[in-house]
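Reviewing the structure listed below.
Every protein chain except one is present and positioned as in the full complex.
And now, chain A:
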Amino acid sequence: MSASAVFILDVKGKPLISRNYKGDVAMSEIEHFMPLLMQREEEGALAPLLSHGRVHFLWIKHSNLYLVATTLKNANASLVYSFLYKTVEVFSEYFKELEEESIRDNFVIVYELLDELMDFGFPQTMDSKILQEYITQQGNKLVTGKSRVPPTVTNAVSWRSEGLKYKKNEVFIDVIESVNLLVNANGSVLLSEIVGTIKLKVFLSGMPELRLGLNDRVLFELTGLSGSKNKSVELEDVKFHQCVRLSRFDNDRTISFIPPDGDFELMSYRLSTQVKPLIWIESVIEKFSHSRVEIMVKAKGQFKKQSVANGVEISVPVPSDADSPRFKTSVGSAKYVPEKNVVIWSIKSFPGGKEYLMRAHFGLPSVEKEEVEGRPPIGVKFEIPYFTVSGIQVRYMKIIEKSGYQALPWVRYITQSGDYQLRTS
């Protein structure tokens, strides 16, 4: 890939900041971007890839900003998008929230970062942890004299600095599974999948060597552990952070690596084995034209009785011209959010096996409006701690460093809703 220039535009398409990396595309080309985008949108043919003359615009939108890369080459699209997303990620790590205002406020750092992220159109140092070592935000302090050269910039292991020191050596492991679900209006499950990630937070000195053991079925079969006692999980599409030695995983399913410092996502996996939807919703939405809408929603926790789903939020669509809401819930509270045209029913804690009910009543104006409305689905958000749908478990985490310190691994499991939608009729 190679980008000729990178622009950050505000929502009206006015460049906030830009960097011309290659100089082969006139910077004024960006003026064509917004009109083109509008035109495409009008035609209903909007795509994240636009072209004007010889120039290709690859763009993403983040909050109220457009990030646009221009290129003349027949570039690798996914790589350019990845780059833009990575840029957003790096900026967000610096300013917490990447938006028009934070760009304006921090334009010096943005320039500094753009300078380091890419040179001559090619991605360079993209790791925000490494960047943070030498692009700091202590703006008030004057960096005088010889600033320390970040060792990482010259390191063999590009993702970890040498000479890290922690008083206490610890690793935190988060096993997070999100459930994506799509249920048809007639109640049949169209799609159900689990996307799992294992995230690590590492506070370890030196250059430690880590080995993670999971109850991976393939591994169990390899080692002959696949007895009836050991529950194992078959992982699909396992993807690892760059630090994991893939050859070892391929050979004997060992996950061994030298971790980066701090937070990172070690691996992700997918399971497409059908599981019972964790929270099942039945809904009846009756619309009496010109008078009222009556909504009845039944939610059932279809997970183990010992588990509790927290922060359950069920958003039920209502017509945009509905008024005078009235609710009745067996548990939790319901709230009408007119700007999104939904009723949100929140249940703080929802134990497994329980069944709750909500009724809502809305008035409808006697004069019906012209345009037809879509049928948005019912969405559910929840979080079940100490529980994984797949049953994945961390069996061990071995930490070996040449200085021989004792390090402590900690584990936590969470299951949460991903794209969890139930269509309404």
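Operating definition for what follows: a contact is a pair of C-beta atoms (placed from the backbone, for glycine too) under 8 Å apart; a residue touches a chain by one contact, two chains touch by 3 or more; residues count from 1.
One rule holds for everything that comes next: contacts and distances are computed from a predicted model.
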Assuming one chain is omitted from the figure, identify its UniProt name from "AP complex subunit sigma", "AP-4 complex subunit beta-1", "U3 small nucleolar RNA-associated protein 15 homolog" or "t-SNARE coiled-coil homology domain-containing protein".
"AP-4 complex subunit beta-1"
In the whole complex, not just what's shown, which of A:E234, A:D263, A:D323 or A:E368 touches the removed chain?
A:D263
Given A:D115, A:E162, A:E221 or A:E234, the correct residue touching the omitted chain is A:D115
Touch as defined at the start, partner being the missing chain; which of A:M126, A:L222, A:V275 or A:M296 qualifies?
A:M126
